[in-house]
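All protein chains but one are shown in place.
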Amino acid sequence: MMNTQSFFSIAGQFKAVFLDSYGVLKNHRGLIDGVKQTIDFIRERGIALRILTNDASRSQHEQYLVFQRLGLTSIQEEEIITSGMLAKQYLQHKVKNGRIAYLGTESAASYILESGNFSVPAREVDLEHADGIDAFVFLDDEGFDWNSDINTTVNLLRRKTMPVIVANSDKLYPVSKNDVALATGSVAQLVESILNRSFIHFGKPDSQMFMYAFDHLNRDGQYDKDDILMVGDTLHTDILGGNKFGLKTTLVLSGNTSSRNADLLINATGIIPDYICDSIVG
Amino acid sequence: MMNTQSFFSIAGQFKAVFLDSYGVLKNHRGLIDGVKQTIDFIRERGIALRILTNDASRSQHEQYLVFQRLGLTSIQEEEIITSGMLAKQYLQHKVKNGRIAYLGTESAASYILESGNFSVPAREVDLEHADGIDAFVFLDDEGFDWNSDINTTVNLLRRKTMPVIVANSDKLYPVSKNDVALATGSVAQLVESILNRSFIHFGKPDSQMFMYAFDHLNRDGQYDKDDILMVGDTLHTDILGGNKFGLKTTLVLSGNTSSRNADLLINATGIIPDYICDSIVG
Amino acid sequence: MMNTQSFFSIAGQFKAVFLDSYGVLKNHRGLIDGVKQTIDFIRERGIALRILTNDASRSQHEQYLVFQRLGLTSIQEEEIITSGMLAKQYLQHKVKNGRIAYLGTESAASYILESGNFSVPAREVDLEHADGIDAFVFLDDEGFDWNSDINTTVNLLRRKTMPVIVANSDKLYPVSKNDVALATGSVAQLVESILNRSFIHFGKPDSQMFMYAFDHLNRDGQYDKDDILMVGDTLHTDILGGNKFGLKTTLVLSGNTSSRNADLLINATGIIPDYICDSIVG
Partner (left out) sequence: MMNTQSFFSIAGQFKAVFLDSYGVLKNHRGLIDGVKQTIDFIRERGIALRILTNDASRSQHEQYLVFQRLGLTSIQEEEIITSGMLAKQYLQHKVKNGRIAYLGTESAASYILESGNFSVPAREVDLEHADGIDAFVFLDDEGFDWNSDINTTVNLLRRKTMPVIVANSDKLYPVSKNDVALATGSVAQLVESILNRSFIHFGKPDSQMFMYAFDHLNRDGQYDKDDILMVGDTLHTDILGGNKFGLKTTLVLSGNTSSRNADLLINATGIIPDYICDSIVG
């Protein structure tokens, strides 16, 4: 069992906190008890806040509405940074007036892909005209039929070399206390392994989200990396990414990592948080 | 372009040939033209023959019936060795009066799993009673719903440690001249990677099939490894497996490996056949 | 902590036992206390015995002399099977009158490579005449200079495609109670990863050694796989290899796997022995 610390006493030492969403603010049952008070504490202390989520299925605005509905009414739309936003920026830079094929939901496609480009779900790709497709994006684990559309994806990418983007690199997400479901990152990894290729990944641990949040923060003030605490429940994404970016990191035990296996996982992976807290509550 | 040799002139130097099935005897359109004459040549010369196929979906008898229907009437049931047969033998040895969960078709389950054991399709597994399952088998890429049953598999194997068998390690199979479909081996590899585990694989390049064929051959006569030629269309399964087992190997260009990319693939992989032929015809 | 069983009560149920050497019969201090009595027990009961060792540095005869010196005088030379013996057989089959370059000691090279072939240590390879080399073998982690000869190996294999054999696939070996040293398998894996290739590996878990031992056993009697117990201290080699070959397996806690981490490793890897014993003593 770990010796954990009080989140308030740690957060109080920083000028800004970056919070992961799932496993930190909410879980499969909804908002984690007491989180509202923590957000109030952060606001009262004047600590800047950003939420960094590996979720590409919902736009910044939709995420904002979810937090409103859950009662976190002080959270502003621009405080939320999603991996989908960054995939969108990338595609706007690197593909123009192109056709982008995807695996995912139509709503994710409409917000991420359709800014100057056209989107085509994998199931509608005509392999005989693979040349008409300019890029491919793994958006979400839902919105397509795994039985057929992964095969279409593999064949498209065998027929034409094109940039391939993974908008959310998470491998698994929890669906109940004990069980998980495969996330977009797992589907992308399967295709990478089949093709022996490496795609371009967005989402923690990659640093694009940290960079975006850091730059955004510095528009309103002056923050060094030493001033910022990254808080998350997953060693491989939140803590590794925060460590690599040079932030102090706090692992919370309210999500993917439990007090039962935290020590073991830290030793096995060598990914070491600066602090460990039971949750961001109290 | 490769300099290829005549298959007859090579095969004539051996006392036995081991033939892969798909890409050597048949392809997605049916029997390859001229294969019947090659089998006749092998019989006339008194060369012993075994067919080694990484197919777990059909029993030895069903494979036999397929060859009969295709006109290869001289092929005997016991000359056919399938990876499914060997998975079956293994399960009979290592699991007894147990419950074996699987991904695949009901018919594959009935011939492979049900000799002294009970079989349960993944979709019927009750995760709350994971303890009641004794082993898991990846049988086929069909017969289940990829959207839900892969998740059930991952959760079952997270809840209980049990032997996991992959009855067919092939990653892809051709469905047309240009296109492929993911095979059982790809699904198994996805789950292995998610769980960071290695399962027990049957099928070439693993040596169980070569060993079985070699032992079976030596019941009727006396054959050294030097007397046997392994013939296949895939470097990673047929040629690597044959080389590892110590047989001479022939790559044919009538399936997965084309004359266009054979040189490149041999250099990239370092898997070197002793001979290369356009096909087993002529 | 595991509930372990008495080795004698388990071994007594079998017609033959296959024993790993290092971690089972001996360790870095020499013969494990009480092993002599266990070998006597096996002889008295008329249980057939084979020793399967992933050691390519010493010939069968040199291994035999080691056991004699350690006091295991009943062990016969032909009861010992080394991965080096099998690499030697393979090279005799697949390379003839060729030049084989190697990393390892001169004495290992002389017994493994020089039967119808010439051997060249990596440090003497002339890269400008790479075409003169017909095969490459990773023999041992000693006998060469890591600072220079690994680079020569990489450059040789970049210049010419040739069969590459790994005579001992072990990654690590223990040098004291707490510490390890990189073994041949680690060096080979480094080069495989640099070149993005897969070499031909000998040694457990690959089945060549099991096959050889099984065939050899059946010259003197009739043994089914059910009649044989594989005993080893390493999950990834002894137990995985024994399981794959279809033998019953016993993990002993006198070597690489300790009573402290056995449960954890079995759960993490999913490699499940049929039995667990503290050691082969008692």
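Descriptive notes on the structure:
Note that the chains take the letters A, B and C in the order they are written out, and that residue 1 is the start of every chain.
The criterion applied here is as follows: a residue touches a chain if its C-beta (ideal position, glycine included) is under 8 Å from a C-beta of that chain, and two chains touch if they have at least 3 such contacts.
The model shown is predicted, which means the values in this text are computed figures rather than measured ones.
Within the whole complex, the absent chain has one touching residue among A:Val164, A:Leu217, A:Leu251 or A:Ile276, and that is A:Val164.
Residues of subunit C that touch the chain left out of the display are 127, 145-147, 150-151, 154-155, 158-159, 171-172, 178-182, 186, 189-190, 193-194. In the full complex, subunit A makes contact with the omitted chain through residues 89-90, 93-94, 157, 161-164, 195-200, 206-208, 211, 225-226, 240, 243-246, 266-272.
Here is the rule we go by: only the chains that are shown with their structure count from here on.
Distance between chain centres (mean CA atoms), subunit B to subunit C: 27 Å. Averaged C-alpha coordinates give centres for subunit A and subunit B that are 40 Å from one another.
Note: centroid distance subunit A to subunit C, computed from Cα atoms, is 45 Å. The set of subunit B residues touching two or more other chains is empty.
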